[in-house]
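Removed from the display is one protein chain of the complex; every other protein chain stays in position.
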Amino acid sequence: MHFHPTFVPHLLVFSFILFLMGLYGFLTRRSALVNFICLEVMINAGNLALAAFSYQYQLLSGVLLIFTLIGIAAVEAVVGLGLIWLLHHKTRVNPFSPS
Amino acid sequence: MLQSPVLFFAILLLPLVGALVHFFVLKKPKGYSAFLFVFIPFLLSCPSWFFDQKVVIYGFSWLKLEGLDFKVQFLFDSLSNWMVHLILGIGSVIHLYSVGYMAKEEGKRRFFAFLNLFVFFMLVLVLADSLWLTFFGWEGVGLCSYFLIGHYANKEKARLAANKAFIMNRIGDFGFLMGLFLFFAHTQTLEYSLINQTLPDLILSQKAPLWALNLGGIFLFWACTGKSAQIPLFTWLPDAMEGPTPVSALIHAATMVTAGIYLLLRLSPVFSVLPWVREVILYTASFTAVLAALIATKQWDIKKILAYSTVSQLGFMFSGLALEANAGSLFHLSTHAFFKALLFLTAGAVINTLHHEQDIRKMSLFASFDQGLKSKMRVLFLMFAAGAWCLAGLPFGSGFFSKEQILNPVFLSNHPFVFFLLLVGSFLTAYYIYRLFYLVFFQKNSSPSKEPDIGHSSLPALPKTMRFSLFILAIGSFVVSLSNLPHWLEFITEPIINLRLQKIGISPSVLEGSFAKEMLVTSFALGCAVFGFWVARFSFWAQKKEKTGSSSSDHNGLRERKFFIDEIYDEFLVKPFLSIGQALKNFAEPFFYHFPLAIKQSFVFLGQRLGQSGGIFLQPKSIQTYGIIFTFGLFGLVLLFQFFVHF
Partner (left out) sequence: MDLSFFDGSLLLFSVLSFVSFGFTLLVLFHPNPLYAAFSFVAWLITLSVFYLQIGFEYLAMLQILIYAGAIMVLFIFIMMLLNTKADRDVWQFSLKNIFTLLPLGGIFWMVSPILWNFKNELKVFPDFTFTELQNGAVQEKIATFFYEKHFLVFESLGVLLFVGIIIALGLTSQKEEKN
């Protein structure tokens, strides 16, 4: 059941599809929070591509970078959500709604 | 002694340190500190008078290219030794004088700073071992003279004069560089020792084209006309008298203007094989000598007379150089430095004492009715008399000895016209200086006695520093004649300059004649000088008897109007140049100014119009819209990527 190295291009293309879908959602959604979730989709699609490369070249630096990115995404989520909460609380404004 | 680089760099760098100290540290200097920064190097350089050796001191490598190495290297041989003593000695005396002179003036800090900086650059000039380092000092003294001439910056005349001096110097610098390039092209080096060895060989063996080296020599002489005020670039020197008098004394009598002479002395092995260039120098210099002297005979400003006198005497020096009378030129340079500085400083003292009156026709207003100013200003009278005696070449003054050592080779060479010109120059020298002397010191107060106060009131006393400096210079003017005595006086002491020049391979004098011919020349020169003295005296007494004052002279005569040279330059050089500039500006302005302005205006207009109507599609209203446009851009990039990169 383990992954075969010949299928690495499949994985890469798939991660690219996911990334582009996340980008589409980011550009289209009008709710701030769901926008943020699409951002996370993009980051994780990138993680998937990194995992594919790491598998292909049999190097662990990719895995290291994935760990790092997970941590960074966590911090970014915290800070971004704080900002969204602040915006909402102070001004009741959704930065992405049509106005 | 001087092999120690520390001592050498102390001598060289102390004036620079002095300048920096004055710029950044001192707030209200009295000038004694500036004096010390020049006097201490002078004391440090005194031992080298006795230990006369050739020393090459290596500083650092300024520029290293393949095959070329421009080294900052200093040469301390007999010639630079002599010049250093002259610069530092007369420099320190003048610094001391300016303590007293500038006591009541403003801007002392920058004055003393630039004075020190000037001494530093002059030292670099004479101590440099290569042409380019000399050029560095050359430009530096030009820069400092610009600042010092324009010291009274609130006077427009001073600013204009500073500009004129600097620009004319710069025109000369162009010649320096061209000459430098031409020499470099044939020798691949700029060091004096190597140039002086290889260039004459190249010329004599005809490996180098003579026309190129003649051109190089002419260019270097062009630089000398700019710096040492010969025809055609001499008109800046009289205007430079707008600066304070110590500046005129130091820069325009003793040091900067002698830079040209120094350059030609350094390269005399090269010039000795370029006879055509020397002919040009000879005729130019002798014409300058006579022209400047003629102008000086009809000037009424005391400092301008002395300025033209400097130009004239420099003409003498260059004539000597042109005939390879190197010792004579150097000797005349040294004696001139002393007595011209003396004359300038005395004139400055006179001007100061007489409440800044510079017109010699009006100076008699300060005198008494029965005697001239000589009774009121005894010290200055004596000092000026000493200086005038030396300048005119009257017996046993220093000018007598030095001028004869220039006139002798002129007589021995086959240039009768030049000899005649220089004799006329000697005559005129004596005439103008004694005219000045009599008009200033002997003219009685002839004004109607409406203002007796000016005539009978006592004049301010001379500050001690000024008096002391004048004494030193007066004594020096006579003592310096001991440095190169003629043959018949060699029992007193040997000719020092001759020996020192011989030591470094510069022939002191090529043309040697018999004792009888020398005596003939001496008698001619003496005769002209005495004749000039008597003509001046006679015309002064004759004019006095007429009691007509100054209205009888022709105010618009050729000599008085400086032969209209300034006006000619203005009409034929300056105005066309400025109009070319104006024409270029008119031609280029539409393209460089109006056209870009129109483009900018169109953008501004477009932006305004779009902003007014909403301009929806050009201004993203939210981040997402911006992001969409961003992805379009990304798409475009990828498209480009596809076309140019293939996998």
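Here the chain labels run A and B in written order, and each chain numbers its own residues starting at 1.
Rule of thumb we're sticking to: a contact is a pair of C-beta atoms (placed from the backbone, for glycine too) under 8 Å apart; a residue touches a chain by one contact, two chains touch by 3 or more.
Just so it is clear, the structure is predicted and the values come from calculations on it, not from any experiment.
Just so you know, the chain we are not showing touches A, B across the whole complex.
Summary of contacts with the chain left out: across B:Trp276, B:Phe538, B:Phe595 or B:Phe635, the touching residue is B:Phe635. Against the chain not shown here, chain B presents residues 624-625, 628, 631-632, 634-635, 638-639, 641-642, 647.
Annotation for chain A: contacts to the undisplayed chain at residues 1-14, 16-18, 20-25, 27-31, 33-34, 36-38, 40-41, 44, 47-48, 51-52, 54-61, 63-64, 66-68, 70-75, 77-79, 81-86, 88-90.
As a working rule, only the chains that are shown with their structure count from here on.
Per-chain Cα centroids separate chain A from chain B by 77 Å.
Contacts from chain B toward chain A in the complex involve residues 622-624, 627-628, 631. If you check the complex, the residues on chain A that touch chain B are 23, 26-28, 95-96, 98.
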